[in-house]
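All protein chains of the complex are present and in place, except for one that has been dropped.
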Amino acid sequence: MARKIIKSKYFVEEDFVEVLAEVPAGGSSPLPTNQEMKVIGRPVTRLDGYDKVSGTARYTFDINLPHLAHARTLRSPYAHARITAIDAREAAKMPGVLGIIHYQNVDQIPWYGSSFLFDPHLRYVGDEVACVAAETEAAASAALKRIKVEYEELPFVVDAAAAMKQNAPAIHEGGNIQGGKPAVYARGDFDAGLAEADVVVEETFTTQVEVHNPTEVHCSVVNWEGDRLTVWDSTQAIFSVRDTVAQSLGLPASQVRVIKRYMGGGFGSKLTTGKYTVMAALLAQRIGRPVRITLDREEMNLAVGNRPDSVQKLTVAAKKDGTLSAMSHWSYGAVGAYPSGAACSWPLRTIYQCPNVKTEEYSVFINAGPGRPFRAPGHVQGTFALESILDDVAEKLAMDPLEFRRKNHATIDQVMNLPYTSKKLLEAYDAGAKAIGWDRRRKVPGADKGRYQRGLGFASQIWWGAGTPPAGCILKLNRDGSVRLIAGTQDIGTGTYTVMAQVAAEILEIPIERIQVNLGDTAVGPYCPLSGGSLTTPSVTPAVADAALQMKEKLLSAAAAILEVPQGELVYQRGEVRHTGDTSKKKTIVEILREMREQTLLTYGARNANPEGYAINSFGAQFAEVEVDTLTGHVKVIKVVAAHDIGRAVNRLTLENQFHGGILQGIGFALMEERVIDPQTGKVLTVNLHDYKMPTIMDMPEIEVIIVSEADTKISNVGAKGVGEPAMIPTPGAIANAIYNAIGVRLHSLPMTPDKILMALAQKG
Amino acid sequence: MEGTFRINGRHELLEFSERATLLQVLRDNGHQEVKEGCAEGQCGSCLVLLDGRLVNSCQVFAAAAVNREITTVQGLGTIHAPHAIQEALVEVGAVQCGFCTPGMVMAAYYLLRHHPDPSEKEIRRALDGNLCRCTGYTKIIEGIRLAARRMRQA
Partner (left out) sequence: MNHFEYLQPTDLAEASRLLGDGPDEAMIFAGGTDMLSLLKDDVVAPRKLINIKGIPGLDDIRYTPGNGLVLGPLVTIRAIKENPTIREHYPVLAEAADVLASPQLRNLGTLGGNLCQRPRCWYFRGDFDCLRKGGATCYALEGRNKYHCIIGGHPCVIVHPSDMAVALLALDAKVTIYTPEETRQIPLNEFFVRPAEDYEREHVLKPGEIMSRIEVPAPPSGMLSGYRKFMERAVWDFAVVSVAAVFTRSGDRITGGRVSFGGVAPVPWQDEAFNRKLSGLRLTKRSVTDACKTLLSGAEPLSENAFKLPLARNLTGSLLLELAGVPL
């Protein structure tokens, strides 16, 4: 297969990334539509299902090695402080303690750009002070309490608005605004657009900090063999963990092997290499034993990321006919103590047609745990604000909210001035509106009477999720006719094993049970992108298809040699090569391999380049019906309809999993989840799963998932776009609009908890 | 300390500290099918049956479980001989990352033993102490209904 190396650009989480990638030189030919498929597009059950229901599945958390030592971390009790002295001698003498590391006995290893693995300048409650390895976790925990640390307390700030002020305590030398200035964007002439508008609405929205809280805590197990290090890590990005660990330890990347086994969720918090992994490696090196480090639930809520909060001031101007004439977005958000991103204006810039747009966004340092990408970073917050204000504009224009969106449908990407490979948002509106019964929606907000008041609302969504090269997959055909797929991607629970196997099973026409998938090992699998940004399925499945198609060719060629007929007279069908004329001439996969006297045949498939001159996005609309208990302020989400354009749906079951889970996280963000910090001390108050409230089984509404798209043939052979993030983006906005429709009071602040609703209702009278 | 536990029908003589929870003792002795999500009784990942009662094993001292009958998810069914609940959860697609799944299976088993024909509301109430961050629960409910139907017919 001819290949070439290209420069490829893709958007992941918060930024455009440019990479060099080896891709098939001839591009890719689209696979047939799902109607013609036997395995792709079908609700195939998970390959890993029985492993997981039976408890056989082993996660990083479960790894046990002989002589394993256990590490625990001492964290800053102060929001802002400097360590003036540290004395670990007494702790080191405690029973079972094997080693202790801190800033005085470890080289300065750069971290967060301007800080270090152990930085005596502590910038949030939870910042790492020291790490202890001991025979047991309990012994390590006990030792933490005996490390004597003297702190010089510094003034702190845990509120972004306060942190932006001139005299605020400086968290970093360059000041508290990340990058020293806002991110700005403009097109057209905002003031001119404002001048020609008939309706102008200006509103301010706020969103809270949300914490990922995957069920499996962050954890690593590390083991040295000479100069080679093996790291088992619960991660969404094995290659970036490898590179960061290698760089931190001054090792060639080839000497670090990162293995990810089954993993209990991530949602973005496990995209970034943890300090704990490097600390464990340092300790393991010193004590000459493997080390396991796990965070507890409190640390999960302090130190491994969150969705930054936001204050967003939006102005939207429209003409009488409903045409948007100008939009502006001014916002700031707290990224925590170290660099992250709080920007959230992307949806406003792109999803609706508007010639005059300006945005200005500040990412602000505060003395709190640093942010990290969290399922559609920026977009969830931004979409809530945008879709809320658009409903208010529509009301002023006396237009149906859906009609208003249709009127402003964008046909091209207005930021990059590129056409979309596909955009079926209008189809999503139609399908979603029909499924929820949009015509039932009361035109007058708050028109429902009685204790329980119902309302309907909706919101639109845009995301990237096109996938990207480089992504490679090795396909091994074994002598027994079984197939092994090997790739350097990782299944973080989304179903990657299964969708990859489906593609190979479809093309090779063999039962899916004969396919095994090995992922998550940097020493074995060819490079694939991290599993975030809804990248995995659209990046990896085309590589599988490429490998399988090559294998088919290889089998045809082999059979031609064995049968001594021209290859052109042979066809491949259901795991067999047959002669088109003489039906007696046929060879099964097993027969071909037996005759070749080889154990295996190998192919390597690669993801194609994305098409030039197009923007690739996914789209969707979600419709929510809610019921507000006006006596308690409790909001019950009755139903959510999710109608989306996500290219080809590869597996209906795993796709529904992603939608159900994303919508429920959206409900959590809209209605209950919130990290709360004590302003007096800077300590996080919501450090367990009681105080940090995540949705339970009682909160799950009826959900209907409608896919309005077929394969996007311009993207790749498989033509899938990612679904993980699109599933969550519009949910809070749809719920906010439904609540407004139900009670006639607009809530500008997430989460829309009962206290806020009750007080809003009281003010309404 | 030392004590005998009857785990999934087999007697096991185990050593443990007086502070150890049942969860820690199970996991330290190869029963890693019992998961730990919070260690504070707030997530349900560590559910086991203790003398037939559903408990958070992180909320029970091992010392209090000595000489008692403990059933983990592997005591209900294995990968080779899965229980009807386990089969149904796989079939309907109720498993995503799978970390909460053993706890879910235990809660479902406990429910169906007492209520072979639960309503959807009863299923929700029975699983309201089990957190799942991935699936959105819908298919878990569906799987339990399917299992209940099959178990009644069996």
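For reference, chains read A and B in written order, and residue numbers begin at 1 within each chain.
By definition in this document, a contact is a pair of C-beta atoms (placed from the backbone, for glycine too) under 8 Å apart; a residue touches a chain by one contact, two chains touch by 3 or more.
Source: prediction; values computed, not measured.
Participant: Looking at the full complex, which residue from B:Leu47, B:Leu76, B:Leu112 or B:Ile144 touches the chain that isn't shown here?
Facilitator: Touches the omitted chain: B:Leu47.
Participant: In the full complex, which of A:Pro30, A:Pro77 or A:Gly575 touches the chain missing from this view?
Facilitator: If we include the chain that is not displayed, A:Pro77 is the one touching it.
Participant: Of A:Met37, A:Ala138, A:Leu426 or A:Val590, which residue touches the hidden chain?
Facilitator: Going through A:Met37, A:Ala138, A:Leu426 or A:Val590 one by one, A:Ala138 is the residue touching the chain not shown.
Participant: Spell out the interface residues on chain A facing the chain that's missing from view.
Facilitator: Interface with the chain not displayed, on the chain A side: 77, 138, 450-451, 631-634, 636, 672, 676-681, 683, 685-687, 690-691, 693, 695-696, 698-699, 753-755, 758-759, 762.
Participant: Which residue numbers on chain B touch the omitted chain?
Facilitator: 18-19, 21, 39-41, 44, 47, 53-56, 58-61, 63-64, 107, 110, 125-126, 128-130
Here, only the chains that are shown with their structure count from here on.
Participant: Using the average of all C-alpha atoms in each chain as its centre, how far is it in Å between chain A and chain B?
Facilitator: For chain A versus chain B, the centre distance works out to 29 Å.
Participant: Per the contact definition, I'd like the list of chain B residues that touch chain A in the complex.
Facilitator: Residues of chain B touching chain A: 17, 19, 27, 32-40, 42-43, 45, 72-74, 77-79, 82, 85-87, 89-93, 95-102, 105, 124-125, 127-128, 130-141.
Participant: In the complex of these two chains, what residues of chain A are touching chain B?
Facilitator: Those in contact with chain B are residues 43, 45-46, 48-59, 61-62, 64, 138, 213-217, 262-265, 267, 296-297, 492-495, 653-654, 656-657, 659-665, 688-690, 694, 696-698, 700, 703.
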